[in-house]
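Omission of a single protein chain aside, the complex is shown with its protein chains in their original locations.
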């Protein structure tokens, strides 16, 4: 049940306490992939899982701007302060819970959101009338290609679920200006706060290693993992654990 | 230029300092119109104006959840605190401005956002490196039908721009449970903070008074008004006026 | 019962749950009217209504500095951030409510406060142990003259209730430098965040169109409207509606 | 120059960089003195000093509600959170400074405000374009009677400057229910956060020990001290010291 | 029972509701005393009292950085914003209370913390499930020498409890550059927000007037006062008084 396209009277008849909130980002993904990559991919996984789940799952509209200041030097990247982002996510989850959808999975498509989502999910679990768990789709798949940034994993999922958004004719250019690895490392500390310090065109990894076929597998795998998580989340108690 | 579907390299070649940020809401719009009504309509107006404008206009992704606690009792309505909403809008505008798109119109589709948008736009004008102006599309059209809520104006624009989202077979039901007027008034003070106090099914006004043809006129009129506003905004100085 | 001049032992004997909180501003009102115009007028209306009301009404001290940054370029204007203003109003209302005066009307004398008062009143209604409603006196009167700023409405009420504060010998000067209309408009969007952009001497409208006699009528009308609102507010439930 | 009663054009001609901001409170002062005692006394001292000072001194409107939760159990006491109070004071001082009045004395009439005023004054000095110093009038006088609360010092100043506000016929009652000393002490730690724990009727000290004549002396002494402070403050640099 | 060196299983067996939280500072104390002076002294008093008390007293780790911006110009001084400091103290007290240790004395070693501690302790008493009282050790001793800063009181306690930290060979230098009095006074107002305005080497008072023997007496006296305070605090109700 997508909130955006449903009426309130239709939703009032749905019996469920499960919801997913896609969390994306508007940020550079190299010369070949759109700024909406993370949002599109999070939506694809959220919708696929909602369809597959045995019980109804409410799908909230995706949060389009998130924690992405790291890409600030690449044109078009938008971002919000982590505190604002957490407050926004928390308010959305709590309004979902106000309608009885109080077990919420935050379906995330952007690595830069992971820490902030972990913090806000824990705060919701401890202090609000809802249970929330973050789920980052590319952490849940087993692939022989790297995650990178605008790399084969993300590009493959786009090629499968939103093929018109990938500039196939720029994949070579994307690969040529890419770096091999995220960050500028000393030991296990990344010294570079922003990505332009270590990637020329914003890409990390070689997007040519992906394919629409791989994207289909990834979506399948991620959606299954999310369905399994929803089943587990359905068993959690939504009451605040720390009050 | 839609940010969501563009790549950063494409955007880097665009010469403009104009951007529009659609601001919607996810909230009940009666039994006949979807929760995404305000977002869809704001996007439709923003995109139409961006297409018509002589110079390129950057179109940011729509903010999907906003100031809508007033509809909290109708299933599916999502909301955020006004402070969080303002902070989120301000961050998005400032990241647009970081790329040189520092004259931004906030294209709004929801009456409940008006006050908060006015406050944050003034703060941006006075204190940030950007000029921002709020534009609420239905305030800019001259129509013989009322605004209401889920009423003929909003429904008409949906019927034109997103016809599949309107449940035409429920328009009678929508009209039957609608109230005539927004609010519970004593003099010119609305005593009712929340809408369930004065409307049974969430509708104000009679959506049957609208039509797709009217919607086309409304979109035309609103898009023209927005184009004219963009021209005026292009002349404003983005530097902070109060520092 | 004015709080400022009463003792706590006198107040402890009052049986009422009604209070009014005058909300003014310290801001330019042209060469003919004092910076305290909005505060003086809000107090005049609040006191007149409290006197007329059948049951006792507690009158809190007026808030003297509010949302007036728009007049920052005119000497002597004071202002506070909207967030601080709302927090201050909320704290005052909640301390009134702590004594059992938990139906509070915010009697406002300044247009720039309207949005912020609406926001904080709704927050109080939903989340605190009080009911609050904003009342802007000049929105409640039917007059053939315009509101403007330092214009005939405000000047008339001063001429009646605080005649010594009006510089009658500068009314011509006031009118000469006044603008006809508030704002610098493109369609229905005011592009000018600050008033010096559209008024030379800070005045909007012609204060000579007013008079003490009109002021008496305005006070009468506004006080009656406020009495009626107090009666309506007395019926509201002070408990938080959203918790 | 009182801001409240002046016009902006009059103020624009004043040559000074000195301002005083009276800071009061609305709180119980026993059965004999009004809730506005602290505000009235702060205003009296501020105005007297402004009159005596050789150069013009701008007098801002008094802040009427401040840090007084300690009296919450006595009817009519109003209070605001310390953080809100500091933000409000800081905004007012900064708007005074925006007009060139950037050496500001906070003329305080309430002991409960002292700590918060000290904190905000230091923040202004270090970080804002203004110099601010707190001045609590009763700390600057040498009297043989105690301060207390609603005691001889405060009552005397009222009896001189606002004699109609003192209920002389209740002085005996005030004294009868008064405590000797502020607080409930263990060593030099006051265990009682709120005043009802140690005073039956809110009074500390015997207000009968004061008189209008003493009040005249106190006003004289406090106003002289404030004039001297203004002279010293005029020599301070308003630029931020920590940036 | 020191938290830092105990295991949770040991603490789980302790029967008490008393805790002390040492609050220090890292700030200049002249050429003879270490930056940790206030922390070391607060710890010494807290530990001595905990040992002497008949019932077990939990000793939290000392807060090492506090309200010390006034010493910013002397190398090595660290500080935090007052708001952050209060939030940090409040969180620590509330986590102590979560384990049943809900009567907490804030054992303070720094004059600059006094106002902020008073504010946060009152907030805890009124709004949280704990009772908290601030205790500043040097306010509780009767000595013939002055407090000053890095002066005889503080130096003596160091000489007794942490003798290795005092540079005895620099006491003459310390005294030579010291000022007699804290502040730059006009009447009873200190015009100097920062200490470098009135002391050349950061010292106020003559540290040579102290001694280890005096330090022993001071520790004895302060510890006894704290034991007595703990006894009094044990009788207070930890429930919030204002809710």
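Read from first to last, the chains carry the letters A, B, C, D and E; within each, the first residue is number 1.
Throughout what follows, a contact is a pair of C-beta atoms (placed from the backbone, for glycine too) under 8 Å apart; a residue touches a chain by one contact, two chains touch by 3 or more.
Values in this document were obtained by computation on a predicted structure and should not be read as measured data.
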Shown chains touched by the missing chain? A, E
Quickly run down the residues of chain A that touch the omitted chain. 69-70, 72, 82-83, 115-116, 118-119, 121-122, 125-126, 133-135, 139-140, 186-189, 191, 193-194, 225, 228-229, 232-233, 236, 241-242
Hidden partner sits against chain E at residues 3-9, 11-12, 26, 28-36, 39-40, 58, 60-65, 69, 72, 74-81, 83-84, 87-88, 91-92, 95-96, 98-99, 165, 167, 170, 201-202
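Heads up, the rule we're going with is that only the chains that are shown with their structure count from here on.
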Chains touching chain D and chain E alike, please list them. none
Could you give the separation in Å between the centres of chain A and chain B, each centre being the mean of its C-alpha atoms? 26
Flagged in chain D as touching 2+ other chains are 69, 72, 83
Considering only which chains touch which, how would you classify the arrangement: line, ring, star, complete or other? line
Chain pairs that touch, as defined at the top of this document: A-B, B-C, C-D, D-E
